[in-house]
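A protein chain is absent from this complex, but the other protein chains hold their places.
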Amino acid sequence: MIPPSSPQDPSIIAPFSGAQTASNSPAGLIRLNDLSDSRLSDVLDLSDRFKAGVRRPELAGKSVGFLFFRGSLRTRTAFEVAVHQLGGQGVHMSAGSDFWEVEARDGVVMDGTAPEHVRDAAAVMSTYCDALAIRPRPAGNAWAVDRRDEGIHAWARHASVPIINMESALGHPLQALADLMTLRETFGKDLAGKRIAIVWTPSPTPAGPSVVHSMLLAALRSGMQVSLAHPRGYELDEGVMSEARALGAEHPSGGLEHANTARDAAKDAHVVYARSWMSLENYGNSTRAASRVATERRDWLVDESMMQLGKEARLMHPMPIRRNLEVTDSVLDGPRSLVYQQAANRLPTQKGLLSLLLRGQ
Amino acid sequence: MIPPSSPQDPSIIAPFSGAQTASNSPAGLIRLNDLSDSRLSDVLDLSDRFKAGVRRPELAGKSVGFLFFRGSLRTRTAFEVAVHQLGGQGVHMSAGSDFWEVEARDGVVMDGTAPEHVRDAAAVMSTYCDALAIRPRPAGNAWAVDRRDEGIHAWARHASVPIINMESALGHPLQALADLMTLRETFGKDLAGKRIAIVWTPSPTPAGPSVVHSMLLAALRSGMQVSLAHPRGYELDEGVMSEARALGAEHPSGGLEHANTARDAAKDAHVVYARSWMSLENYGNSTRAASRVATERRDWLVDESMMQLGKEARLMHPMPIRRNLEVTDSVLDGPRSLVYQQAANRLPTQKGLLSLLLRGQ
Partner (left out) sequence: MIPPSSPQDPSIIAPFSGAQTASNSPAGLIRLNDLSDSRLSDVLDLSDRFKAGVRRPELAGKSVGFLFFRGSLRTRTAFEVAVHQLGGQGVHMSAGSDFWEVEARDGVVMDGTAPEHVRDAAAVMSTYCDALAIRPRPAGNAWAVDRRDEGIHAWARHASVPIINMESALGHPLQALADLMTLRETFGKDLAGKRIAIVWTPSPTPAGPSVVHSMLLAALRSGMQVSLAHPRGYELDEGVMSEARALGAEHPSGGLEHANTARDAAKDAHVVYARSWMSLENYGNSTRAASRVATERRDWLVDESMMQLGKEARLMHPMPIRRNLEVTDSVLDGPRSLVYQQAANRLPTQKGLLSLLLRGQ
């Protein structure tokens, strides 16, 4: 996807080994950049082969623990089926019914509500399972805190098996893998120079910016030209934006620009990537966030006329989709839509990732 | 069970292919009538063989998704064990912790609480799983609405894999399969002319009429003579009753009659089928429903003296049973009881059904 010889700023795309120095756990996937270019290519190539029907019992005798501190439909089902098809076992756990919240701070006197430290939970679960996939629950009070993804980093620090991020506050690398696979299937393996419009959509229950962060960085890393559009006040995380600008400057074929409206962004786009996300200005204030959305919604519905501004533009969306509020039925159910292909690709990409992380062990 | 040459009103027992015309999904089981006579016989014959110990890995490499919008003990455990014994994988999901409510109406602007449309959830889950079994949660406000079973029909319309009903408002075909197997084991494959009393029992937390609907239609379709007894105000669904009357008229050996009391119904019966169900008059009004039950309960307890009115009558009940309120300990634990056999037959019949639906794929 990215030529092996392309120059890379190690402060931005940390090489795989370096990213793990502070961690006990072997190669996992907290953010997409934990995968070097060659390993990312390997995952996607493996995914293609799994989708073509290859079956390999590479997880025979292995168990993967799934810890959900927030609910899940696609990620969970795709992962459980993936593990089974690879001959392994998935152990599914949900916070609340199956386990408790854990303390992540080091050195504190644990006289609060958390009965167990992540240090201990991670060490113990590592003795039962060969990998741990985690969907942490951001506290939802302050973005400056949640953006650090301390929960999942603490698991990675203390586990002795690979840790896989099933969507944290900052990123959703599994969705990015499926999205990259879908883009490669549609436009070929070389995505350099393809234009993608990443556009905000309204929702009364908007998601965090994780998916958009991961897609933005994945597209720029692939040399794509990104046009980003959202209402004022819906700016993405500043650290991610810095990383994005650096990546954009680095690829001659690609780059990052801002558009004032979704229609401006969609102009000449090969792909319109739609997604609701919450205002980080109003992070933790759902009432104020919701009232904002109501006033914005009219101009940000992705419809047929917006799609026609692109170059035979295709629609992507990571789901769940609020139909006719984010995207019209006719676009979703028409020939431009890649959304079911994206969702279907969760299975082979999660098989590809598990295969890469665990087969050699 | 029903001679292949028996005349059938296609408006009542829809032939299998016809029942699927409005659906994307291949042969599933929403109501027992989705199985033609020959396919129903096939399921029951397969079930006998599984119970006799036959083991076949017919689901090897296949995954079945179980979506519970309401809890379950028997259905769920039997299904998970069934899938495993057939060599496949079950993926269990519960609403609330694992997924969310879905929108089922077409064309609406989704600005309410449901974040996802069943159209999308069904399409995506179909790419991960080879069949989807669903226990919807009736809204519980109006029987006129819930009786349409819109939730599960919407899944069937949008899924591309077989949909299996794990109990909807209107019916519980899986329980009917186990009950038919139990009747065949007890009385032989030809049930024509056997007398079954279907009698209401009291409960402070009565179930819906789904099981009774399915048993009533299954018994009549098998040519049995049904005597139905319940307090005034506990009439079953009118559409189901029309279908039942037509089936009763069609079979020379069988028929449907009403009795005023459980004792009248039990007279000369070969089987007393006991089950609590709520008053559809008080549907959605649990306070009024409960106060009614208190006044009725004295006369409707199934005890030894009631059983002795029958012809060596056997007791059936689909469980859960409120002991000594619905049926006495001595009947339940005595030689007349078939209740554990019914429950045990959930496993081979659900294997039989999965085998029929999935082996040829």
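Order of writing sets the labels: A and B. Residues in every chain begin at 1.
By definition in this document, a residue touches a chain if its C-beta (ideal position, glycine included) is under 8 Å from a C-beta of that chain, and two chains touch if they have at least 3 such contacts.
Predicted model, so just to flag it, every value in this text is computed and none were measured.
Colleague: So which of A:V81, A:A121 or A:L347 would be touching the chain we can't see?
Modeller: Once the missing chain is taken into account, the touching residue is A:A121.
Colleague: With the full complex in mind, choose from B:N33, B:S47, B:S63 or B:S94 the residue touching the hidden chain.
Modeller: With B:N33, B:S47, B:S63 or B:S94 as choices, the missing chain is touched by B:S94.
Colleague: Take the complete complex as the reference. Which residues in chain B touch the chain that isn't displayed?
Modeller: The missing chain touches chain B at positions 55, 68, 71-74, 76-78, 80-81, 84-85, 92, 94, 96-97, 203-205, 297, 319-325, 329, 332, 339-340, 343-344, 346-347.
Colleague: List every residue of chain A that touches the chain not included in the displayed model.
Modeller: 61, 63, 65, 89, 91-93, 96-100, 103, 106-113, 115-117, 119-121, 123-125, 127-129
Keep in mind that, in the parts below, only the chains that are shown with their structure count from here on.
Colleague: Let me have the rounded angstrom distance from the C-alpha centre of chain A over to the C-alpha centre of chain B, please.
Modeller: Chain centres of chain A and chain B, defined by C-alpha means, are spaced 42 Å apart.
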